[in-house]
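A single protein chain has been omitted; all remaining protein chains appear in their positions.
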């Protein structure tokens, strides 16, 4: 799928997606997604909440899976493994998802999350593709 | 910490926690947390969204870690690994977290998420404890 | 499959399996596998090596998958996530694998590894089943 087709599909199936994420670039094997800073993404201690980072990692992997597997909005996360490395300071978070393997049944990708120059988390995400 | 002390700590540091989760029981090694159904937890396809389930698993492990490690609200997730097993139908989700090991630096627990009788996800969550 | 059928299948496809592991019991949803102590399983520091524990977790999940999915020796690990909790002292290791979900394409199980009374590791293992 092209970036335009993906955005159209998201508008159709997940009408609120733009309130949370913006696709900033699309490469041959990767995608970059920005989660703009919002105060309600913070948790006690002055850092972005873990669940917000997990949601972003899952979302970036989802967009990448759709781009590579085609319009299968019912693709669902089978496994997500995330390692938190540095506590991000308040600010935008940039997620870069990279496809490791697209099989007929599973799509496995990694997602690196950055806050400025800091690598704040690394995730590996597996999506189960619907049977065709 | 007792259940009362934990709830007081949460009220102080995470004032919105009751809008998302309710602690339904506290055992010697485990805790049970309910995420009441809300329409905005759904995603396309008529199921509860993955990020909502991840947030619940993380939260249940956090409560359990505080109960066992004491009042350390700055404890932070180091790793979360979650496997999605069945797509939950709309309804409450019940999380049961169980402490596997409480060390000086890391607390490792598992979390089982149920929707009715269905096991919908299994997570392993590691919290890093602040140095004392 | 019964325990007898499983052992026969293993003898046929993995003739050396008995040098490494012994199935000590088979329940409706679980299996218990013993890795008898051998000096060459030790690593520096007087503990059982991590790779030996990972191999045992993978093996126990494999046996359980065959029991539940039937004679599919080509089933292959898609993902293994293991948390090491306590360093095991020299001695037998007992693995208990429990099936969380057997789907058409994936089988997800957990494996707890004990050395005496100590829980030494917890793993979650996903096997990909061959297309039928």
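Letters A, B and C mark the chains in the order given here, with residues in each chain numbered from 1 onward.
To be clear about the criterion, a residue touches a chain if its C-beta (ideal position, glycine included) is under 8 Å from a C-beta of that chain, and two chains touch if they have at least 3 such contacts.
Fair warning: this is a prediction, and the values are worked out from it, not measured in the lab.
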Quick one: say which of A:3, A:44 or A:100 touches the chain that got left out.
A:100
In the complete assembly, which of B:79, B:96 or B:109 touches the absent chain?
B:79
What subunit B residues would touch the chain not displayed?
78-79, 81, 105-106, 126, 128
For subunit A, residues in touch with the removed chain
81, 83, 85-86, 100-101, 108, 110, 119, 122, 124, 126
Can you name the residues of subunit C that touch the chain not displayed here?
13-14, 43-45, 47, 50-51, 54-55, 58-59, 73-74, 76-84, 87
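To be clear about the criterion, only the chains that are shown with their structure count from here on.
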Looking at which chains touch, is this a line, ring, star, complete or other?
complete
In terms of CA centroids, furthest away from subunit C sits chain A
Grab the C-alpha centre of each chain and report whichever is closest to the global C-alpha centre.
B
Can you compute the centre-to-centre distance for subunit A and subunit B, using the mean CA position of each chain? Integer Å is fine.
22
Cα centre of subunit B to Cα centre of subunit C, whole Å, reads 28
Measuring from the mean C-alpha position of subunit A to the mean C-alpha position of subunit C, what distance in angstrom results?
33
Touching two or more other chains, which residues of subunit A qualify?
78-79, 81
